[in-house]
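So that we are looking at the same thing, I have put the structure below in structure tokens.
Removed: one protein chain of the complex. Kept in place: all other protein chains.
Chain naming follows the written order as A and B, and within any one chain the residues start at number 1.
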Amino acid sequence: MKTVRLTIDKKVVEVQAGKTILDAARIAGIHIPTLCHHPDLCVAGNCRVCVVEQVGVRTLQASCAVPVADGMEIITNSAKVQQARRHILELLLSEHRSDCVNCYKNNHCELQDLAAKYIFTPVTLIPLPALQHYTIDSSSPSIIKDDSKCIRCQRCVRTCTQLQHVTALTVSHKGHEQKISTFMDKLLNDVVCTNCGQCVNRCPTGALTERNYIQEVWDALLDPNTHVVVQTAPAVRVALGEELGFDVGERVTGKMVSALKTLGFDSVLDTDFTADLTIMEEGTELLTRLKAVLTEKADAGTLLPMTTSCSPGWIKFIEHKFPDYLTNVSSCKSPQQMFGALAKTYYARKRKLNPAKIVSVSIMPCTAKKYEADRPEMRSSGFKDVDYVLTTRELARMIKMAGIDFMSLPDQEHDSLMGESSGAAVIFGATGGVMEAALRTAYELVTGREVPFANLDIKPVRGMEGVREANITIEGCLPEWSFLEGVELKLAVAHGLTNAWEVMQAVKQGKAEFHFIEVMACPGGCLGGGGQPIPTNSEIRLKRAQAIYEEDAGKHIRKSHENPEVLALYKDFLEAPMSHKSHELLHTYYIERHCN
Amino acid sequence: MEKTVLEEIIYRQGAQRDRLLPILQDVVEQQNFLTEGDMLHIANLLQMSAAEVYGTASFYSFLPLNRKGKYMIRLCKSIIAKMKGSDQVLAAITDQLGIKPGETTADGVFSLELVNDIGWSDREPAMLINDKVFTDLDPVKVTHILTNYLKQASTQAFVTNLSTN
Partner (left out) sequence: MTNTSTVRKTDLIFGRSLDTLTLLRNAMQRDKDGLIQELIDSGLRGRGGAGFPTGLKWKFAKGAPGNEKYIICNADEGEPGTFKDRVILEKAADKVFAGMGLCGWLTGATKGFIYLRNEYIWMRNHILAQMNDMNEAFRQMKLDFSIGLKMGSGAYVCGEETALIESMESKRGEPRNKPPFPAIAGYEDKPTVVNNVETWVYALLISYIGADVFAAYGTEQSTGSKLFSVSGDTPKPGVYELEMGMKLSDFVAEFGDGDTKAVQVGGASGFCVPRRKFDQVIIGFEGIPTGGSMMLFNSHRSMYHVLHNFLEFFMEESCGQCTPCRVGCQQLLLGIEAVKSKTKPAQYLDTLMEFTETMRLASKCGLGQSVGNAFNSIVNEFYEEMIY
């Protein structure tokens, strides 16, 4: 690899050719402020906060956009740079409604951070007239878009387009009218938005935030007449700590449970329980579909490939973009919604509670889960199955509000009845996890033997590659599964909707034949979800994934079909996977949606 | 725009992302503006996001996104135009047609916009009506021009009536 030598603030730096000045400065330990730059996204070079002086060049250079060259002399802190940086921040502040103390992102705002660092004299600029007549789009149950906080860095647009292939957001108009829009400036809830919240994760200000249900949950907790149950998604436990003083990648499962109990939840249960249940249902569904295709010569195209259905961002994406493939999506509800349906039926019955008095809350790494809970189909208990969805960030905020000293909390276990889970459920939080969990169960069901991977770790489906493919040949089937003997199962895992789109394009064009596809809408899977702590980048996601696999390895039960509470649930209530009752409570259907 | 007409345009230009602007230009040339339906249909056929079509179209001043009249008047508002009396020309247009910049006459015949320099600083005030240019305007001259257009429009309406009856 060719390297380039340059000096930054008189320090000689040698870096790979093709790196930017910003990259080189970071390698040299020199801090340059940025706003539009994001490590997950392509270069924009439009906020100009990162400008530096290059000796011999007439204008300042945007360090995020200019590649290094031999002999370059860069100054990152000259008087010229300082003034330009301060001016640019002042200009941004003049188009930003700086109502910081009333802002949901107060203290979590990159613009505010930079202002705190670089602005030390009163700003004299005139607030732009547009700030006097703004509207806030709160049409979506997941995301709130407030243009008066927008600084046009376009991170959201790049996220929505590059990472997610959704392009619900675009840049529209020009000059003083330029802004971030949807198609025809429609409401966010009326366009292709999948509610994935990846834009929220990358918005430097309060322009895009999750719609929060903190007050609603407090109200429920403080109401003596309700029984509030909470479920915690697998990926929350490996990221919540980041908001509360822990290093990235530290697992805080036990403290999370303690904190939830302290907050006053009547029962702290686990989405992991229904993740195991999902494997039972979805694994059975896959085998049923395989059987139909292999033995009954059913119409293969509508049954296979089967895709997972746990990611609500993916569901809305396929409803908008590949409506012809809705029959290919597993009919299983997501673990969150399975939990919700059971909380107000099975749990209520077992605990002798009036389901009307149960408030069902979920803690999710996800903003799309808020939308999912609001879908009209999700009322199979006769009530709204999941009442409120909080993101990891909202939970952290409630913990802070309650004055809980999170770090010193003791570790506690989830409550029983829908609190037990296997390692297979935990790994739902990482890309490839549902696939791995399903294989652990389905392979054993079909062959009577464990999957042939050391420690049950199915390494080929793990990792951060955008699309991963794996083939597993089934040999030594039990008699009732003999139709699968010698079949090579073709599997694919995709995370991030752009990768999902590519896999589906390949399927659509007949270029790929898969039996089973796992799709997670967010990069890295749920651990990189839109409701997770900010910031996000590939390094952070990798650490969270490591934590997830550690949690799995430490579980005494590693396979979903060995979860005793799940087995009890079937025995006492559901009878069998894909039973009539299961269909009623745990399965759903999908809706074709317009493509704009 | 009729879907068949739009599809004909797209067929002629090629259904590719990099033909978007020529397609939008052709639509605007025929009906003077773009509708939501047009943009959606174009997005579908070009296999791109509707938001991106909208984002691209809204960048350009000559691709209007709301209903415009049959004749699009674009009066130059450059400093030279102002110095040469474009405000009086504007007043004459407003008097005659009863519309202000950004508006369309009730009968849908004329729309009026003020635009940046159109390249006639030697002969301002100047304006475009669709793809024709008019220079050295004054209130009297512009009134004559618009009267001719009005006649043309009513003759056409008459002919259309005849042929439909």
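In this section, contacts are C-beta pairs under 8 Å (C-beta built on N, C-alpha and C of every residue); 3 or more make two chains touch, one makes a residue touch a chain.
Since we're looking at a predicted model, the values are computed, not measured.
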{"item": "Contact with the hidden chain (one of A:Leu128, A:Leu445 or A:Ile474)", "value": "A:Leu128"}
{"item": "Which residue of A:Glu95, A:Glu210 or A:Glu372 touches the chain not shown here", "value": "A:Glu95"}
{"item": "Contacting the left-out chain in the complete assembly, out of A:Thr7, A:Asn46, A:Ser139 or A:Ser579", "value": "A:Asn46"}
{"item": "Residue ranges of subunit B at the interface with the undisplayed chain", "value": "17-22, 24-25, 55-56, 59-63, 77-80, 82-83, 115-124, 128, 131-133"}
{"item": "Contact set of subunit A toward the excluded chain (per top definition)", "value": "43-49, 51, 59-60, 62, 65-67, 80, 83-84, 87-88, 91-92, 94-95, 124-126, 128-129, 151-152, 154, 171, 173-178"}
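Everything below uses one rule, namely that only the chains that are shown with their structure count from here on.
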{"item": "Centre-to-centre distance between subunit B and subunit A (centres being mean Cα positions), rounded to whole Å", "value": "45"}
{"item": "Subunit B contact footprint on subunit A (complex, rising order)", "value": "161, 166-174, 181-184, 191-192, 595-596"}
{"item": "Complex contact set, residues of subunit B against subunit A", "value": "36, 39-40, 43-44, 49-55, 58-59, 65"}
